[in-house]
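Just below is one structure, and these are the notes that go with it.
Apart from one protein chain that is not included, each protein chain of the complex appears where it belongs.
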Amino acid sequence: MSRFIFSFGIFFLIWLGFTSSFHYQEVIVGAFLSLILAFLSYKSFTERGLFYLNPKRLFYIIKYLAVFTIALVKANFDVARRVINPKLPINPGIVTYHTSLKSDTAKMFLANSITLTPGTLTVDVIDDKLYIHWIDVISEDPETIYNEIGKDFEEILKEIFR
Amino acid sequence: MIYIYAAFIILAVFFAVLRGLLGPTTSDRVVALDNLTTISTAGLVLLGFVFQRFIYIDVSLIYGVLSFVGVLTIARYLEGGL
Amino acid sequence: MIYYITSILLVLIGMYAVLVKKNLIKIVIGLSIVDNGIHLLLIAIGYVKNGTAPIFSKAGLQPNQMVDPVPQALVLTAIVIGLAVTAVALSLIIRLYDHHKTLNINKIRKLKW
Amino acid sequence: MSWLMIIVVVLSVVLIIAALFAVYQKDLLLAVIGTSAVSVVLSVLFYILQAPDVALTEAAIGVALTTIIFVITIKKTKRFEE
Amino acid sequence: MSPVHFIAVPLFAAFLIPLIGKVSKELVKIIPGIVLLYLSYLSISLFPIGVNRPIVEIIAGFNPPFGITLYYGPIAAFLTTLITLVGFVIWLYSYKFIIREPTEKYYMLFMMLITGSTGIVLTGDIFNLFVFFEITSIAAYSLTAFLRDRDGAEAAFKYLLIGSFASTFFLLAIAIIYANIHTLNLADIASKIKDIPLTTRLFILILIIIGLGIESEMFPLNGWAPDAYSQAPSPVGAVFGGIVVKAAIYSLMRIIFLMFHTADVLHFLVVMGVITLLIAEMSAMKQQQIKRMLAFSSIGQMGLVIIAFGVGTEPSVRAAMFQMFNHALIKSLLFFAAGYLVFHSGSKKISALDGLGHDKPITSFFFAFGALAIIGLPPFSGFWSKLYILLSVADAGLMVPVVLILISSIIEAVYYLRVVSRLYFYKEEATDVRRTPVSGLVAMGILTVVILIVGFYPNLILHWMTPAANDLLDKAAYIKFGLFH
Amino acid sequence: MILNILGNVLITIGVIFLFLGALGIFRMPDVYSRMQAGTKATTLGALSTVIGVGILQPEWFWKTLLIAIFIAISNPISSHALARGSHKIGIKPFMKKEGLDSYENVSIEEEK
Partner (left out) sequence: MRKVIAILLLIIIGYYSIDTILKIPFGEGVKGVGKHYLESTIKETGAVNSVTAIVVSYRGFDTLGEVTVLFLAATGLGAILYDKKGKKRSLQNASLIVKTSSKIIYPLIALLGAYVFVHGHLTPGGGFQGGAIIATGVLLMFISYRSFETNHKALSIIESLAGMTFVTIGFAGLIYGTSFLQNILPFGIPGELFSAGIIPLIYVAVGFKVGAELTALLDNLLKTIK
């Protein structure tokens, strides 16, 4: 039930975003469509439902967004640096990253975040191992990899999906 | 202002197309295509702003969604899925 | 003007592919390029300088600043028809490939071409 | 020449290049990527020609569906032209 | 009671069939028959009205040239009647002939083919014509490839290639027309066509002749036809010969007479018709397969019709219409008979038909009957139409075509009689014990009876041809009715 | 006024990064590095352009935000799928030192 309400809410919000209008007809049709869609797909859409709306989790979600944005901007300046000056030392390679996250959604967010942060690109996720293409492999030590690549995200995501 | 935007976008399209033409492997070209669609998505929003029509934004939205599926299909083909 | 020339060039490139290429899928690609060229031509015909889309979504839009909606409606129909034809053609290709194990038009010569 | 005109010229050139690429490429998958690029650029051109309806349709059908059915067919048959 | 039923009802049936298919497979087979029966009834009851005064049916409540109109004039009345009747007979024949799965899809495609053909005949809007053309052709492509054990896919691909090329040209022509005179209604275009510069008009004419000529099997554009006819299931061959080509040729002639009615164009048509006729008959002579032979013969007959239209006088157009009517019936009969002959002999070759006349007397009789009718021997109906065409062409002073038509008739007689003689005068032990189903025989019987009746009383049909011919020739009336109803 | 400047600045940044992304895929040495440059720079570029437009035109904001969110989700995914695909068809990453490819011997496990 909580999953159903959660998906309905998300769909409805997105509908409002699509129409950008609070005209009563739009709202009615939107609610109706969201209801049908939520009924059809709530099982696959979300694993946990309303669980994400816990204030503590909301706080972490906001924190996650902030960290993510900063990382994205940093990553871009990194890219800019490399693009403008391709002579910079690089040492590309694919490394294994062990994650302790359990939920699939969490892993997906972690992988996407890693892709968008400086110098890394997720190639595959198998069980709890992420294979990451790293443009400048500093070391192959799992501890260093963990700290360098995904520590910030993983800690926050752990809180969100706990 | 608009000239600067246009210049940058044209240059971006130029390099993406160049990579698409040169790209030694298939993946390179698909990356170029993906890039081209992303540039177009942003460019369409900008153009919509220039034309001052709100409804044009819809096109951009759908563009983003569908080109994503297209690229994903090609990627799945490459990895032997599909 | 540039639209007209571009569209005709597209049509010609597509027709070249259809007439010269031996590969079945290439031929269908050529057909779809020809279609695209004609669609561009139609839309360019309907364009009006400094016009805007024929959608009265906000106040103050006058019909005389709008581009011609008719070619757009025609192109919508034509695009869908093009998709249908492409789909049928590709399914035929799949069947031909199952039968002959080749996509080369010269090797599928049970019937005279 | 206004900035829009320059963009249109660039896009037209890209369009022709992509079409030629699609026709001349021996690898059918790349040819399909070429047609996809043709559709992408074409849809931007439709947008500039103030036809959002058509641009949307081209995005939905040209960029996504046509590409996808071509890719599926290639998967079912053969990727390289003899 | 309005002409829109001709399009909407079969379409509704096509949409309905999958639903019915969930309930009963047998019902799926019956529904097209019911629909076609209703349409035949409708066409016969609307016929006298349409002949007296064209019915212009407005779609969606917008007056022409803004909305789409259906123009149900004498010629359209005649052709819809022909299409629905032939369609009904073809359904009757298919009832037992199409046993291969997926039958449901066969009937859906068949219904949509009928929709498309009637649409081509009825519509009064050039882009709508294009849409119906596409419906017809896509249905035809799929039906050509319907049987899996033949080279149907190859023939269908060839057909599709040529067909899409044609439709591209047609679309280009529509684009140019719209760009110049900003209208799509046929009557409106006809009244404004003079505003287009001459060279542009010429280019449009060429595009349209290529675009529509392909479906009407005009000479350099008919490469698809023999393969498609021979690889498709027999009833589908009958559909092509009896329905699709007729609709296509009508639309071509309608556009030419409305927009480009000049002496030069008509002469060009005569020349094309003669070339089509001669080449087709020569090729038919050489064929080893019976259905390919029928296909070439069909192309030849279309050449004859094009010549008659090209002469452009009232008697010649009348004769052309009559010939179209005869050809639709006789060619369907021939395809039906050939279908079962091929089925019984187990081979598509003409040489495999030896002695079937003794083994399968009824089917063979129908084939022989059709062959004699299409050659144009009295008292069959084919005789009259050929005679009228010859007379009208001679009246117009075109002696060379007359001679060539006569020569081609002799060629035609030779190759048809060759098949008939093989059927009856060669002895061979036949072992096939399968019977021709009753529904097939009934279908052939109906056609035979109609051919005989028309053969004895040609005025029965010819009487209605005069308004039809006038309808085609009288551009002013078309514009008047089409625009201001 | 401030919104106006902010929006224009965002768009400018976005456009520059779009350009840099394209330049990146042009100049980088191998597919994976190109993907990295392409994904990151175009994602930020598109995000910032789109949001910039949303700020300039306040009633468009929600829709542009949706586009931005969608781009942020979909871009890395397609990039990842492409990287995986490239590796599967045997495109080796450019490496200075041998043996840094820990993904080399991992095969796709079958779906249960």
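In this document, chain identifiers A, B, C, D, E and F correspond to the written order of the chains, with residue numbering beginning at 1 in each.
Keep in mind that, in the parts below, a residue touches a chain if its C-beta (ideal position, glycine included) is under 8 Å from a C-beta of that chain, and two chains touch if they have at least 3 such contacts.
For clarity, every value in this text was computed on a predicted model and none was experimentally measured.
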Among displayed chains, the one left out touches A, B, C, D, E, F
Looking at E:Val121, E:Ala155 or E:Ile176, which residue reaches the missing chain? E:Ile176
Missing-chain contacts on subunit B, rising order, are 55-56, 58-59, 61-62, 65-66, 69, 72-73, 76, 79-82
Positions on subunit E where the hidden chain makes contact: 2, 4, 8, 11-12, 14-19, 22, 57-62, 65-68, 101-102, 105-106, 108-109, 112, 115, 119, 123, 125, 127-128, 131-132, 134-135, 138-139, 141-143, 145-146, 148, 153, 156, 172, 176, 179-184, 197, 199-200, 203
Which positions on subunit D touch the chain that was left off? 51-53, 55-57, 60-61, 64-65, 68-69, 72-73, 76
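Following the convention adopted for this analysis, only the chains that are shown with their structure count from here on.
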By label, the chains that touch subunit D as well as subunit F are B
Counting hops between chains that touch, how far apart are subunit D and subunit E? 2
Between subunit B and subunit C, tell me the centre distance in angstrom, where each centre is the average of that chain's C-alpha atoms. 21
Just how far, in Å, is the C-alpha centre of subunit C from the one of subunit A? 39
In subunit B, the residues touching two or more other chains are 9, 13-14, 26, 30, 51, 53-56, 61, 77
What are the residues of subunit E that contact at least two other chains? none
In the complex formed with subunit A, which residues of subunit F make contact? 17, 20-21, 23-24, 27-30, 32-33, 35-37, 39-41, 43-44, 47, 59-60, 62-63, 65-66, 72-73, 76-77, 79-80, 83-84, 87, 93-97, 100-104, 106, 109
So in the complex, the part of subunit C that touches subunit D is made up of which residues? 2-3, 5-6, 9-10, 13-14, 16-17, 21-23, 25-26, 28-30, 32-33, 36, 39-40, 43-44, 46-48, 51-53, 55, 66-67, 72, 75-76, 79-80, 83, 86-87, 90, 93-94, 97, 102-104
Of all residues in subunit B, which touch subunit F in the complex? 1, 4-5, 8-9, 11-16, 18-19, 25-28, 30-32, 34-35, 38-39, 41-42, 45-46, 48-49, 54, 57, 60-61, 64-65, 68, 71-72, 75-80
